[in-house]
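Take this structure first; my questions come after.
One chain of protein is taken out of this complex; the other chains stay put.
And now, subunit A:
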């Protein structure tokens, strides 16, 4: 079995003072599918993803991509493309210049900048300052930044937040296409009805602990919606 693009979390724990944000979390995410990382707000999704990417230090446990910690990857941004904030751009900088700055950091050519601008459907607004961008345009720029290094792994925190139905449909197609190319796609969401349309595999987390992991069909196979299945899971725990 290849470890190359597998995301693996083992015994991951993070406490903020007395508050346990994530407790002994273990799971794997395989390539070639969209995996939903689902749970209510405050369940520990963001903390987990930030620990996976080396932005937050775990209290204990490990998180690896292809067997290595993010910071130990020889080419981190060419291995994992990540979007963690809804908007993390300088308002006065154009989208294209934003992409050029980060392209510079990993040695992207101007051609690659053009490619991601086309891939994310941004040619009309790429040269405008980010200041005036809609939520949907910002999300495309986020994904374009993540795609600069053509990474085999995508990690996205709440990418559908604030998108209109058209934007969500577009995002679904994009994620499906990425998984179909064999990439590992890990997407967090607290909106289960949206996630249901988007993912193949689910990881359900609540209060920092894993509640369920497996194919979506395993949870919704009895004809219930993901939301009903989720409520059933969490009631059982309460």
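By definition in this document, contacts are C-beta pairs under 8 Å (C-beta built on N, C-alpha and C of every residue); 3 or more make two chains touch, one makes a residue touch a chain; residues count from 1.
Assume contacts and distances are computed from a predicted model.
Missing from the rendering is one chain, named in UniProt as "ABC transporter permease" (options: "Multisubunit sodium/proton antiporter, MrpG subunit", "Putative tricarboxylic transport membrane protein", "Tetratricopeptide repeat protein" or "ABC transporter permease").
Here one chain is not drawn; of A:91, A:123 or A:218, the residue touching it is A:91. Annotation: of A:42, A:107, A:123 or A:214, A:107 touches the absent chain (contact as defined above). The residue touching the chain not shown here, chosen from A:25, A:43, A:82 or A:198, is A:82.
Although one chain is hidden here, its contacts on subunit A can still be listed: residues 46, 50, 53-57, 70-71, 73, 76-77, 80, 82, 84-85, 87-94, 97-98, 100-102, 104-107, 145.
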